[in-house]
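What you see is the complex with one protein chain gone and the rest in place.
Chain naming follows the written order as A and B, and within any one chain the residues start at number 1.
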Amino acid sequence: MATEVTIPNLGYTMTVAKILKWLKSVGDPVEVGEILLEIETDKVNYGIESPASGVVKAIFAKPGDEIPVGQLVAIIGGEKEEMDLRLYQKIEKEKPVPQVVQAAASKETVAVASPPTGGRRFVSPLAKRIAREKGIDLSSLTGSGHAGRVKVADVEKYLSEGKGKRVEVPATPKAPEISEIILMTSMRRTIAQRLAQSFHDAPHFNLGTEVDMTEAIRFLDQSLQKRMEERTGQKLSLNDILIKAVALTLREHPLLNARLREDRVEIFKDINIGLAVALEKGLIVPAIEKADQKRLWEIAKERKDLVEKAREGRLSLPEIERGTFTISNLGMYDIVFFTSILNPPQTGILSIGKIYDRPVVREGEIVIRPIVEMSLAIDHRVVDGAVGAKFLQDLKDGLEKPYLLI
Amino acid sequence: MNKKSDLSKDQFLELYRKLMVIRRFEEKVDELFRAGKVTGAVHTSVGQEAVAVGVAEALEKDDLAIATHRGHGHCLMRGAEMKPMMAELFGRATGLCQGKGGSMHIVDVKKGMLGAMGIVGAGMPIAAGVGLAIKMQKTGQVCAVFFGDNASNGGPFHEALNVSSLWKLPVIFVCENNLYGISVSVKKTTSVQDIAVRGQGYGIPGVVVDGMDVLAVYEVAKEAVHRARNGQGPTLLECKTYRFLGHSRGDPPYGPYRTKEELDSWKKRDPRLLLIRQGKLSDGEVEPIDREVTEAVEEAVRYAEGSPLPDVQIALQHIYG
Partner (left out) sequence: MREIKYAEAVREALAEEMRRDERVFVYGEDVELGYAFTVCKGLIDEFGRDRVWDTPICEQTIVGVAVGAAMMGMRPVPEIQFCDLLPMCMDQICNSAAKLRYMSGGQIKIPLVVRSPAGKWGCFAAQHSQTLDAWFTNVPGLKVAVPATPYDAKGLLKTAIRDDSPVLFIERKALYQIPGPVPEEEYLVPFGEAKIHREGKDVTIVAIGRMVSESLKAAEQLAKEGIQVTVLDPRTLVPLDTKAILDSVRQAHRVVIVEEGPKRGGVGGEIAAVIAEEILDELDAPIRRVAALDTPIPFSKVLEDYVLPDEHKIAAAVRDLMAF
């Protein structure tokens, strides 16, 4: 009868043992209690005794191997015993995949820049609660506590003064009445603060162009899509083509794939194209990494994943923070043309309107072509208009004649 | 029971059986522990069985015992059943302590086993308290407390011996001197060769005995119990013994701090072999006992393995009285 020899658990910290040497070989006779092999643990060297008498039928490890506790290393059986050793073949244990610790995607905060420290209000928890219950806007309360802190007494004072007290109100134009107050979420506050800062800090220079998308749309040809799906499982969208085209064009125009740090322009190593995704609670911009190096179907896959994650609130901070250039596409609405505010600290952002069939002139003839209007906003501290114009020119050419991009 | 020369064959076989109960139980537990089926900290007493058996023979059914972390043998000798003991080691709901104590804290109050104590030396002051209660309640019981060589170097030993002697408490202090406190030789820790000598420091008799010889242990334990029960106070017994396995799992029987020669020389005096020789027991007489005990241990393991895990709610019980 076969007896298994396994690595014993010899210590509280022990998880593996290293085989040092075998004192018996396959075919050797062995008595119960005889040392079969020597192992090394994190603390001691240990001789494993044979659990049975018989013959060593099989050995599954060699000197130098590191074997986990409990794993089979040998079989002892009767001399004439036949065994199907296949039954004892080790199944390669799946190596544990090291867990990449995902920073918990906060459902609300996209904050990369720290919020401004000036002008923060302190309100006691109780005062905050009462104010909320009574529908009082905290900003209308004056705090009499420590460092301007708002206390319950201040809320009570506010409430009592509002009731039937005759105050001489100076003749000011009456503000329109408020029907509903929506408190800003922290996400909204952050978006507000960042966009205001971007708008304030970076002088936005806007350029626009029209692009004939006839050739670009060919990528979405039905039969091509079918083949693409069969081979890769992905279907392309116009965004994928735009992302790839922009990424390849940025290669030739690195200044638009950069950021300004004090007096240094830092060119980003990778071209990670961010795609603006509009969620109900606010705008979020996940980025496709190294978009210039990826195949179209790879971009499609990553885009799909990121948008899904964005909708489910599962984006990680790196996925948002790694963007180096942003594309904003409002083509799903009837928006012909629009401009965007730069996504700090990036230097360029491309806004894409709706593709419309329009009459255009080609070689003296009027023809109908699918036309889209795009605008590029650039940070004029970093690049001049001409640089932006050249980029936009190359992008247009690349989209109208894709073979130029290869 | 009578002197060894007056023992009948049946009495020898009974002692042999008791010794084998501990032997087989402990060997099995060590095996299971190394296979990872029993978890936590486990300390076996293979080789030291004669002390547990010998002292237990001298105690009456309603006497009390307190042991150390190496307490399975003492628990068995008080009459605890193997199945709930094994189940406790497996952390099951059917364990003696419902899975809440484990190997180091094995308790069977109904059988007079007040507990294995996890803290070295803690049992001795508690045993003094038990002795005090016995005196106050006038029940005529005695309490045997077991401890190791290194425990006799700690404060509680000295305090407990002092008050037990002072108040003439019915306690038997049994030191199992197995020459090592984990990895440290008694030569490095203990200022006297024979721990029994310390009894003198507290005005009580200190007796050295061969801890491998069940009958020798029984003789001196009987006298100590007699003294205690007759209000003459405590006795300090020092049983010279040796553990055949390591301190716990992960500690080999010899190598890091014990030589194979030393182990082998003590193995020649295996209590099992001594008893066989003294009782002139034949293979035909011991083999059925061996088989029976082995099977009982296997059954206990099957029972334990088949027992349910405790309901987590029990973790919240028994916190207060």
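As a convention for this text, a residue touches a chain if its C-beta (ideal position, glycine included) is under 8 Å from a C-beta of that chain, and two chains touch if they have at least 3 such contacts.
Please read all numbers here as calculations on a predicted model, not as lab measurements.
Participant: For the full complex, can you list every visible chain touched by the one that's not shown?
Facilitator: Checking the complete complex, the chain left out touches A, B.
Participant: One chain is left out of this view; which of B:Ala133, B:Leu179, B:Leu263 or B:Ala296 touches it in the full complex?
Facilitator: For the chain that is not drawn, the touching residue is B:Ala133.
Participant: Which of A:His146, A:Arg264 or A:Arg362 sits in contact with the chain that's absent?
Facilitator: Counting the whole complex, the residue in contact with the absent chain is A:His146.
Participant: For subunit A, which residues touch the unseen chain?
Facilitator: Per the touch rule, subunit A residues meeting the hidden chain are 124-129, 145-146, 149, 151-152.
Participant: If the hidden chain were put back, which residues of subunit B would touch it?
Facilitator: Contact residues on subunit B toward the absent chain are 64, 66, 95-102, 105, 107-110, 114-115, 117-119, 122, 124-134, 136-137, 143, 155-156, 159-160, 162-163, 166, 314, 317-321.
Heads up, the rule we're going with is that only the chains that are shown with their structure count from here on.
Participant: Going by the contact rule at the top, pick out the subunit B residues touching subunit A in the complex.
Facilitator: Those in contact with subunit A are residues 33-36, 249-250, 252, 255-256.
Participant: Along subunit A, where are the residues that touch subunit B in the complex?
Facilitator: 6, 8-12, 14, 41, 43-47, 69-70
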